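All protein chains but one are shown at their positions in the complex.
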Amino acid sequence: MNKDILTDILKAVADGGLDIDAARQRLADMAMEDIDFAHIDHHRSLRKGFPEVIFGEGKSAAQIVGIMERMQLQEQVLLVTRVDAVKAAAVLERFAEARYDTEARMIVWQRAPLPKTGLGTILVVSAGTSDIPVAREACLTADAMGNVVKSVFDVGVAGIHRLMAHRSLLEEARVLIVVAGMEGALPSVVAGMVSRPVIAVPTSVGYGVNLGGLTALFGMLTSCSSNVAVVNIDNGFGAGYMAASINQP
Amino acid sequence: MNKDILTDILKAVADGGLDIDAARQRLADMAMEDIDFAHIDHHRSLRKGFPEVIFGEGKSAAQIVGIMERMQLQEQVLLVTRVDAVKAAAVLERFAEARYDTEARMIVWQRAPLPKTGLGTILVVSAGTSDIPVAREACLTADAMGNVVKSVFDVGVAGIHRLMAHRSLLEEARVLIVVAGMEGALPSVVAGMVSRPVIAVPTSVGYGVNLGGLTALFGMLTSCSSNVAVVNIDNGFGAGYMAASINQP
Amino acid sequence: MNKDILTDILKAVADGGLDIDAARQRLADMAMEDIDFAHIDHHRSLRKGFPEVIFGEGKSAAQIVGIMERMQLQEQVLLVTRVDAVKAAAVLERFAEARYDTEARMIVWQRAPLPKTGLGTILVVSAGTSDIPVAREACLTADAMGNVVKSVFDVGVAGIHRLMAHRSLLEEARVLIVVAGMEGALPSVVAGMVSRPVIAVPTSVGYGVNLGGLTALFGMLTSCSSNVAVVNIDNGFGAGYMAASINQP
Amino acid sequence: MNKDILTDILKAVADGGLDIDAARQRLADMAMEDIDFAHIDHHRSLRKGFPEVIFGEGKSAAQIVGIMERMQLQEQVLLVTRVDAVKAAAVLERFAEARYDTEARMIVWQRAPLPKTGLGTILVVSAGTSDIPVAREACLTADAMGNVVKSVFDVGVAGIHRLMAHRSLLEEARVLIVVAGMEGALPSVVAGMVSRPVIAVPTSVGYGVNLGGLTALFGMLTSCSSNVAVVNIDNGFGAGYMAASINQP
Amino acid sequence: MNKDILTDILKAVADGGLDIDAARQRLADMAMEDIDFAHIDHHRSLRKGFPEVIFGEGKSAAQIVGIMERMQLQEQVLLVTRVDAVKAAAVLERFAEARYDTEARMIVWQRAPLPKTGLGTILVVSAGTSDIPVAREACLTADAMGNVVKSVFDVGVAGIHRLMAHRSLLEEARVLIVVAGMEGALPSVVAGMVSRPVIAVPTSVGYGVNLGGLTALFGMLTSCSSNVAVVNIDNGFGAGYMAASINQP
Amino acid sequence: MNKDILTDILKAVADGGLDIDAARQRLADMAMEDIDFAHIDHHRSLRKGFPEVIFGEGKSAAQIVGIMERMQLQEQVLLVTRVDAVKAAAVLERFAEARYDTEARMIVWQRAPLPKTGLGTILVVSAGTSDIPVAREACLTADAMGNVVKSVFDVGVAGIHRLMAHRSLLEEARVLIVVAGMEGALPSVVAGMVSRPVIAVPTSVGYGVNLGGLTALFGMLTSCSSNVAVVNIDNGFGAGYMAASINQP
Amino acid sequence: MNKDILTDILKAVADGGLDIDAARQRLADMAMEDIDFAHIDHHRSLRKGFPEVIFGEGKSAAQIVGIMERMQLQEQVLLVTRVDAVKAAAVLERFAEARYDTEARMIVWQRAPLPKTGLGTILVVSAGTSDIPVAREACLTADAMGNVVKSVFDVGVAGIHRLMAHRSLLEEARVLIVVAGMEGALPSVVAGMVSRPVIAVPTSVGYGVNLGGLTALFGMLTSCSSNVAVVNIDNGFGAGYMAASINQP
Partner (left out) sequence: MNKDILTDILKAVADGGLDIDAARQRLADMAMEDIDFAHIDHHRSLRKGFPEVIFGEGKSAAQIVGIMERMQLQEQVLLVTRVDAVKAAAVLERFAEARYDTEARMIVWQRAPLPKTGLGTILVVSAGTSDIPVAREACLTADAMGNVVKSVFDVGVAGIHRLMAHRSLLEEARVLIVVAGMEGALPSVVAGMVSRPVIAVPTSVGYGVNLGGLTALFGMLTSCSSNVAVVNIDNGFGAGYMAASINQP
């Protein structure tokens, strides 16, 4: 369509039916909605290259299926986050080839497994058992985006030796995701042990002055280690996505 | 410059030196930084038509003079907000035709007075004497943007009859700006008395749980009157600008 | 009733049964509760001229019906906000001519469609799919108040080109309502593209540090664009009402 | 019991069986738990003279009945706040002479109506219909404590003339209780109209930045009227109690 | 002036030059700004009967003197709060008969001492030495408003026996003002010992999580004693004013 | 396993099959995960010597049973906190010898009662009836850890004489736990009466500005008594554990 | 004095001049201010046995000297906290035998060194160099109260091995004080390594979302280690005092 407009103008110039000044003016007047939109749009799918996520919370199974059917036409991978088991069952009736992960509460559909193109391993570390769902969401996201993902769960700072026991695993990773609730101290300790970037994920796990995860979040942002950056509370998906974008070749 | 690029391409098409497909491709590839930037930029000054403001806080007199000299080339009006008297004196040495308003702590420079083009009167109402600086900033901004501005100061809700005494003034205004600190209740009362839009400006005036203006801000946002919208704490300039944009023909 | 009091006094004066000084004193002593109440009240419906809204949350269908029956006697338009589908069905049994909008969760009853008296078009722009209910509430309110309303949904700042594609629509509007949750950045971007007033509506959409909409609210209040004012979180009704009050002839 | 200890010591002194120094020492050594406890306790019921309240929230009907049975032995009046209708029905089966107020969600039991001993009238004013439950709780509490209580409901600041219409009622009251949610501006306006003390009660009514009543609370604390003091959010009982304590002869 | 308008209308009615319906209409149309303003204003000074306070913070000595000169014409008492010693000296040069209290940082000017008209004694209790300035502000305000004021300073809850030692003083007071910073627990304890109303004043004294007085404020609002109401942080003036309004005959 | 590695190396050294430098290098290279883990782990159970707690909230009865079965092999005592009655019943079917405390909502399983090894008595004091569950959790924890625990419930600061009546009990305790919601003033008062350490536990009891326990927490942290330290809101378990650790011989 | 009252009553009883019932009544009526005050007061200095602290902030050197002179009469030890070097010099001119610690900003005066009576060692651990002033305040306080105090500074969680290197020191301490700003994670890690009680002290060190120490405070309160309790931000004195009270024999 836009092509046609451009072609028409250019043909008219070539034909002499439109003089150069008038043509220049028309081109200059064509707002982004004409030329630029297509241009960007085209670039965009090349540029981002990663699956869009469907935020499942507050959507019915039918709505999720509808969106998946539309996206499936052009995507290799579909992720649906925050889906409970009942909705997931309904979705999987339509997409039998999709998988549902009970812990991560996430549906992953892939046309075919993506090749593992990441530069190195992504390691997901989590503090308490209650942090595992968020950690799993990060694992599945990074995995679906073409990365080798490893994980070490349940290594809180109150028993620091358990973390020490996995030091070589920490040192081998190219990107680390560290998930923690409560006081959120684990990313500081882990980041002090490695030189690679650490994505910290605060969780809402805890009670009282955990303040729904704000305490962990603020603790991570004031980390005394400098190779740390932070994503939103409980945002396992975002951490996995960010880690994958860091791990791109 | 951009013109030249376009002209060159079009000339080459007209000359037959560039075929249509190649030309279309080159045009499509020209990112916004080439065509669109100038295009938008040109549109922009037409579109906004209002003076840019120079935020004076944290800038030296010399820096303010420098920015004013550059902007003066193409603007009809220059506003500098949050300038203390000492800096203002220094600026006025260079721009003798500018005026400094001590209460509003604001410098206004105008090539020539703008015609009064607003649809109606803008009325600025304020609650306490300490709110006057913010109210004056709103007055001067709206005035500089070509509006007839009236004001009623010192009509707090704790003496509601003083407000009542100005009812006809309230009813005649086309846009109202209501400035209040403390509990910030004045906009609700005023908006209940008129049908025209009310821009509410919370001020940081007060102590204790005024919370630096947050209490007034939240009070205004939860107003039981519906013809109210709110700007940032102490943002007299923004209120004047918004009122002027509403009052445009 | 008040009429009678006045008439009685005046008759007594005319009859010579009450001398002028005594009459003047009695009139001066009549507090607002006597004269002024009726006076204002009469003025009020003329002045505001817009429908009262019934806040449906926490009211039973029976209560809503009761209020509507009383108000219907003197109003041309009735709006009920925040009504779920079950209650709405019960209300519509009694008011068959009312309409219920599932997305906006709003009932609109009109004696007859109001003429479109607004000065220009009101454009409602929203960022994400989850913001649509609030945006729809704004649309229906402004529409019911006699305005031509257009909308552009799902144009978030993370895909800025989608917004760019609607630039002419943005530029043609006389008032804009921009609805956004999460980081609430859309109003800044939109307001930077137009000279008309923008009413920003933060929504509670999001999780973690969206803080139930406070983050979007604060982002909008600190907007670097000056033609922006803000209403309460999720207050689509208020935004529509404020836009309509701005758009009045 | 304590009496006996004292009596024993004093008898021994009178009998010469205990010399004065030893007796003085024993008395000085008797901790408050011996002498003073009874002493204060006795004083206390005289001193406070007002009913204890039973906070019903989180207690079962059986627990409430149990406490009432114990307290009934020595009290003239029993108040139970925050009781839902189901629990109330169960309580009233045992205390047939008690009354349950559906709006205030409160049970009042009185051996016999207290004489009206208050110095003057207590007037309860409230802003919106949703504030009525809290206002009613204040009314019933003050009434049960022996006061003449009047009320004016639904006089918000967005329609200030409705308040004006009740001016004489405001001026006649000896103590005023003003209940408001949203921006909480009503106490300021009312207190500006009278010289008597105003007890302000913020309610949690509203949404968005009403912050569960904090906005109203802070607005009331920063009131520009000085004859205002504030109680906790939704604390109708406390306001009624405080007003009664002010209204004591 | 207003008188003349009324007189003219009434004369015309008496003369038969204006018929009754037309006269009634004109009277009804006269807005509050005509009749009502004077009416209320007159009532007001009778009604409030208490001195206005001049908030000295942020005002120059010259400004304070100016306001005092204007108010002095019609007031018996003038209070200026939050004045430092330097400004106070300048003010006292003009008003030699005024007194400056160094602790309360307050100027009191009285034409003649007000008679002590309060119903009973007002007792001001404070917790720590740093709370004394606020407590003194309360004392001076209540005193200037015609009350017998007593005080007990430095009786914190961490040494509860010091408070106990003043029990008869507490029990004799008709109104109590309790000033406390830190955890703000003193009002609860005092109110538990008396039946009279307690005005609690939080101070900003402390550090860390005293949060500038918010902790004391919230502690006082959640007091388990019911005869307590609260004023803004550091608002000694307001507490004195409120206590005086309670203590009025 | 680790033993084997060490033994192998050492045998090889003894055998001359590994020279000393190479052996030293191998040992130095053995990361903590080899040597140190076991080492610490071994030390750890000796060091802490106290039961691990199972946080029951959000775990199913089956999960709790599973964890208990695994831990039971090596522990003398098992505590499960925050278990409702239904889950508790299911757990007790499997562990018939465990006890469930309805108030504390806690399961305690002990192989055999621990000897009472604490240095002195731990006294748990609580303010209101609603604070009892948290207080009981503290009692049961300290008891299970080998301490003599006493308690005084329902001695709030609004009736300070009730506290006074228990002074000798307070003075005899070696460690005190003070539990309070609302304004959280009780620990200050208690700590002012004793020289022993006081562990303060804020509870979420209350409404309005109790802010879910934050007000009590902040009040306790700003206590004017110095022998006070604080644990998280509603953390009865933590207080009991901390008191036991203080009371260790 | 009180003695005299008692003696007088008892003499009168012994003399038969006062019958037993009347004497009993008089004694019962004697409020705490008579008997009990002296009684408690006497007990108190025995009970607390520890020095009062003088909070130096906001006091002049003259005021500090005045208070010290009065307290010196009956105390063995005087502590003045938060004193700058200038004031300290002035104070030391009067009290030549006092010491001023520049880091802790604290004056310590002792009649004679207290014997070391604590049960064990108190170890003060701190995270960053900026935390040292608070840590020193804790050290000096605990030392002045008769304890052997050791310290390990600059062992943050971002270099966890530095902490590990001091493990035996940690294990030998009977009470630990852990001081940390930023994310405040150090107490969790330390408490996980020992069985003894840990007093955590958050500091205001940091910027941005350290929120003046609130982030560290909340992190410490949500610690996953249970042998931790917390004092107010920057409250080194309180931590030292609490540790000393724990370490009492």
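To keep things simple, chains are lettered A, B, C, D, E, F and G as they appear, and every chain counts its residues starting from 1.
FYI, contacts are C-beta pairs under 8 Å (C-beta built on N, C-alpha and C of every residue); 3 or more make two chains touch, one makes a residue touch a chain.
Nothing here was measured: the structure is a model prediction, and the numbers come from that model.
Asks: Which one, B:23, B:77 or B:217, makes contact with the chain that was left out?
Replies: Here the residue in touch with the unshown chain is B:217.
Asks: Can you list where subunit B touches the absent chain?
Replies: So the residues of subunit B touching the unseen chain are 31-33, 36-37, 40-41, 44, 58, 202, 204, 213-214, 217, 232-235.
Asks: Just checking the interface: what residues of subunit A touch the absent partner chain?
Replies: Within subunit A, the residues touching the omitted chain are 47-50, 53, 171, 193-197, 199, 217, 221-222, 226-233, 237-239, 241-242, 245-246, 248.
Asks: Considering the whole complex, not just the chains shown, which residues of subunit C touch the missing one?
Replies: 127-128, 156-160, 164, 182-185, 188-189, 191-193, 206, 208-211, 214-225
Note that only the chains that are shown with their structure count from here on.
Asks: Look at interface F-G and say which pair in E-F, D-E or B-D is its repeat, using the rule that over half of the contact pairs are identical by residue number.
Replies: Over half of the F-G contact pairs recur in D-E.
Asks: Residues touching two or more other chains, restricted to subunit B: which are they?
Replies: 159, 164, 193, 208-209, 217, 221-222 - these are the residues of subunit B that touch more than one other chain.
Asks: Touch graph of the chains shown: is it line, ring, star, complete or other?
Replies: It is other, because the touches fit no line, ring, star or complete pattern.
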